[in-house]
Every structure is written in structure tokens, then in C-alpha cells.
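Here's the structure we're looking at; comments come further down.
With one protein chain held back, the other chains of the complex are shown just where they sit.
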Amino acid sequence: MKKVVRGFYAVAYSVKLCRPSVICAYPITPQTEIVENLAQMYADGELENCEYITAESEFGAASILVGASAAGARVFTATCSQGLILMSEILFNAAGLRLPIVLVNTNRALSAPLSIWNDHQDFMVLRDAGIIQVHVENNQEVHDMIPQAYKIAEDKKVLLPFMICMDGFKLTHAYEPIDLLEQETVDSFLPPYKPEYYLTTKKPIAMGCYAPPPFYMEFRVAMQNAMLRAKEIMRKVFREWAEVSGRDWGEHLAVDYPNSRIMVVAMGSIVAPLRKVVKELRSEGLDVGLVKIRTYRPFPVEDVQKELGSSEKIIVLDRSVSFGYEGPLSIDLKAALFGRSVEFYSYIVGLGGRDTSKDFLASIIRNVAHNKEKPGWAFKGYKEFEEVIP
Amino acid sequence: MKLKIYFGASSPPLQSLNLKTGDWGTHFAVVDKEKCTGCKVCEQYCPEDCIEVKESGKEKYAVVNYYYCKGCGVCASVCNFGAIKMELKEFFR
Partner (left out) sequence: MKFIGSGHGACPGCGLMIAVKNVLKALEGKCFVANPTGCLEIVSSQYGRNAWGVPYIHSTFENAAAVAAGIDAALRALGRKDEGKAIVLAGDGATADIGIGCLSGAMDRNHDIIYICLDNEAYQNTGHQQSALTPPGEATKTTPVGKVLPGKVGKKKDMVAFALAHGCPYVATSSCAIPADIRRKVKKAASIEGFSYIQIHCTCVTGWGVDGSKSIEVARLAIETGLYPIVEFVDGKLVTVRKIKEKKPVIEYLKMQRRFSHLFEHPRGKEILDILQKMANENIAKYNL
């Protein structure tokens, strides 16, 4: 059923179809309307056998979900920015506890300066947590991703938290025609959550034991193994989804014009304008293609090598900074392509909601194509400045 | 043989029962059967949960499980009948 809805509704509606048992969150712009929509569904009695809890903070929300997930419930939360990093201690913990918590992060800049606008600095904090991170380009993709997230996270070979990253405002607040899923479709795709590892008085186990040096390392290796196994399981689930829904979003990467001389790499909503720009530039005769990173963790090294290994120039558009180094996505790509003779043009753009217009994006690509840039990294789209004390 | 690890650093219940803590302390509790009335006061207090009133025939008295007794002296301190004495282990004499 196609309907014009806003991004947060596309999320909330899909969450409802996944029949979660416990939902718990804390308001933060631009995520708030996701949980407001779920609260309305709860108030209207549309969420069956579900508890909706208004937490006292994101820290509390994540902790409540740790308890609920450990007790065997399918759970959901959404947050971003300050809220995400407030949750971070608990999300690291949830990964180690191997709890398949699903959360949506509406990517937003970090303070200071305070900014409610979109960039990718927040989820990067959780990049190394043992949490699956998938990026979406538009609201149909996020709507579709939620049932897949549960299926992957709850797979016995995975059992890790799953974070869907969608750009704040750009997607959350956008109106788009969405093909809303049917309950039967989701029910046939996503079985009820029947954990084998959970808290019950019938078979009392202890969870979250502390591990001295002779024990600790094996558990971290096991987490990494689960992450690496997830790559294959995700591929399978992505394929299955394409069949069930008739919408094929690709696998870990989605590529336009493979094997072009110049490949542009990005993730999130910026991919949509880039796709148009790349198409236009090709009509100008530039040999340029586009790689959209869907799965950021586990990092799809093999896919990256396959799609980018033989390109001449790679333009990476990062939307966050590893301060003191460069853009994190660029760092990851360079590591994946270590030893290949490829030039990197790594740009950090669009911090704190700074505009990244199609013209701006096109000029970046043109400059690289016409050899007006040297390989390396740089910020693009900021004004020259001098710092003074007030 | 491969090491078996419990998923997510979880553990099955009551593994600690295999751990001997009876060799921790310097003392150990000794119950005087004659004085002990079997009132079970010590039972409620023992932090190691290792003193228990047992019945054999007509007799009813507290029995210490030395596999665990840390010799803290809590039981002796709460006994209303002076039925428990703390004794120094041979090793420390």
C-alpha cells in the first residue's frame, strides 16, 4: 500500500509490524517523532503484547532494553547524537552480552557546538562496539531494513545489537511515498523471537560474568567471529528480502556504473543526490561511478576490494572526522585497499548540516576528474577563518 | 580438546559449590552437640551458608561443612547457648 508519509512514521510503522515486546526510548531531535508515533500506536492499543516505557534518559532506555532483551523480549529504541553517546556505555555492554537489540539512529552532529543537524559523527563513536551498523539512503530503505535487522540480529549465529543509521532531518522529516509493508509479509519473513539464551527461573543462568585475563579474550574473539559470520547471513537476508518485497537494495554495497575510472564512495542520504550528479557527469563524458556503503560494520572488505580494487581514483565523502587523522570511512577504505595502486581523494563534507548541494558535489568530482586536485584529504565546503577570543 | 566457553560470558548456576573456601581462615567452628539446641539461629547468619541443623534420631544439632567454613566466627557470635567455639587450625598453632 503506497502512502506519502514522513521518515519517522516509516520507521515506527515497520517496528510495529515486527511485533516488539518492549519499546523504550527518550526524546531527542530529530528522532523524537519515531517514538512519539510508537507511543500513539501504544495509546491506541495497536501494539499487542508490548510494553512501551518512557525512560528517564537514553542511558536508562538502553539499560531497560538490556534487561528486557536478556529476559527474552524483542526490543526497540531510537536515538541519536548526545542520546547515543549517553547510551554508549550500555550499548558496548549489550554487544558483549550478545543481546540482539535493534535501534535506529537518526544521525546527528555532536556537541559542542550544539547542533541538531545531520552529520555522521555520532554513530562513529559506536563503530568499534560490536554492533552491526547499516546505513540507509531513503525512507523506503529504512522501512524495509527494520524486519531485516531483527532477522539478522536474532540469528543464532549472530546475536549482536543492530543499529540502523538514517540521516536526521534529511530522512526523518522528509515526506516520501512509501510502500508500507503488510503484516502478513513481515510475519512470513520474520518469525517470533524464541531465544535459547535468556533469563528464566526454569533454567537459571548468570549473564554478564566478569572475566579475568585467562578468560576474557575468547569472548572478544567470539564477538568478532559473530560479526564476520554476520556478513554472510546479512547477504542471505538481503537477498531473501529482495524476493519477499520485490525491492532489491543490493548487498553490503550498492554500485552504480561499476568499474569506472573514478569511483565516488559515500553512505547515507547523500547517496541520492550523488546518484543524480554521477549520472549527469557521465553524460558530460566523465568515467565516474558510485559506491554506496550500506553495511559499515561488519566492514565489507571483500566487497570493497572487488568493487574498488581496480579503480584509478577514489573519491570518499566522509561526514565525520577522526580528529587528528582524517575521515573514518576514508581510513577504512584505505586499509581495505592496502597495496593497490589507487589514488584517494578523501573529503570531509556536510558537518553539522552544512549544505552539500548537487552543484557542490559535482564540482568536487569534476575537480578530481580534471586533475585539479592532488590526492590526499581535505575539508570541503567551509569558509576560511581566523579564531579570536571574545 | 577444544576449550568450551559459555555464550556471552554467561555461566550455569551454582558453580561456586565446587570451590573450596574451607582453607581460607585461621579458625574453624566446632559445635558442642550437648549444648546445641538445634534452634537454627546460626543457619540464618552463616555468610557461607555452610552450617546446617541436622537431625539424627532424637538428636538435633548444627553441623558445619568444613569444605566451605571460612572460620569467620559469626555463628559462634550469634549462638544463644554458647554451643559453638572457634578453634585455631592445627597449621597455625
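Order of writing sets the chain letters: A and B. Residues in each chain are counted from 1.
As a convention for this text, contacts are C-beta pairs under 8 Å (C-beta built on N, C-alpha and C of every residue); 3 or more make two chains touch, one makes a residue touch a chain.
Computed from a predicted model, the values in this text were never measured in an experiment.
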item	value
Which displayed chains the hidden chain touches across the whole complex	A, B
Of A:Asn37, A:Ser69 or A:Thr295, the residue in touch with the unshown chain	A:Ser69
Candidate in contact with the missing chain, chosen from A:Cys50, A:Val104 or A:Met163	A:Cys50
Footprint left on chain B by the chain that the document does not show	6, 9, 11-21, 24-25, 44-50, 65, 67-68, 70-74, 76-78, 86
Missing-chain contacts mapped onto chain A	21-22, 24, 49-51, 53-57, 59-61, 63-73, 75, 89-90, 93, 97, 199-202, 204-212, 215
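Definition applied: only the chains that are shown with their structure count from here on.
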item	value
Separation of chain A from chain B, taking each centre as the mean of its C-alpha atoms, in whole Å	54
Residue ranges of chain A in contact with chain B within the complex	96-98, 159, 197, 204-211, 215, 218-219, 222
Residues of chain B defined as touching chain A within the complex	3, 5-13
